[in-house]
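The other protein chains are all here in position, but one chain of the complex has been omitted.
Right, chain A next:
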Amino acid sequence: MEGNYIGLFVQDMDVVMTHGARSHVEFNFLCNLSVCEYYDNILVRFNVQPSIRRSSIHIYLDRSMSHQELLEIFDQQLRDWPVLDVQELDRRHLIEAALNAAAYLLSSMPPRHNVLVFPLIIDIVSHRAVAMEEPDFGMVPTRDSSIESLNITTAKEEQSCPICLEDFDLGCQVVSMPCSHVFHEECIKMWLRYSHYCPLCRFEMPTNNC
């Protein structure tokens, strides 16, 4: 559940009309941050932080700049944002999106405008799992040593694993439980870290307590 949603909006573009060639483009960023907190996948709190107005980015068009240079200017600017939740990958997407928007608008503008101002609104919705005690549903895991000493064989018949519901590939590693029920090795080992019962017949495996 943790992660961010980032939306980028270009709003009410002001274009200063003067004669002559374009000289620069200005991006004004406004950042809205909302935080959604989840407990066990259920939204328990939602709050919107006050908007943060940031200084604008100027891009001069009389100097030729490569795409890479532009990316770096944006990246620099976003680096010191007080938005801790913006992940590296998200930030790169954000920068790319801003540049794409700019490129599109620039190409669709008559060449007479010499300054373009883009007010960009960035909505960041951050999803966080909150640390509350996670219910364990009263399940008791299997003792580690019993998980390690399970009888591993290779799949023979055409059967499917009752945990992931997928067919066994012939010759893949499977575990035959003491009750002789068969599962993928990975699937049953994961299950026994949650429970000490066979998923099919509730055959009881040893726990740490006995």
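We adopt the following convention: a residue touches a chain if its C-beta (ideal position, glycine included) is under 8 Å from a C-beta of that chain, and two chains touch if they have at least 3 such contacts; residues count from 1.
The working rule: contacts and distances are computed from a predicted model.
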Identity of the absent chain, which is to be given by its UniProt protein name, from "Rab GDP dissociation inhibitor", "DNA-directed RNA polymerases I and III subunit RPAC2", "E2 ubiquitin-conjugating enzyme" or "Anaphase-promoting complex subunit 2": "E2 ubiquitin-conjugating enzyme"
Those residues of chain A which, in the complete complex, touch the missing chain: 1-15, 17, 40-42, 87, 89-90, 93-94, 96-98, 100-101, 104-105, 108-110, 113, 127, 129, 137-139, 162-166, 187, 190-191, 193-195, 197, 199-200, 202
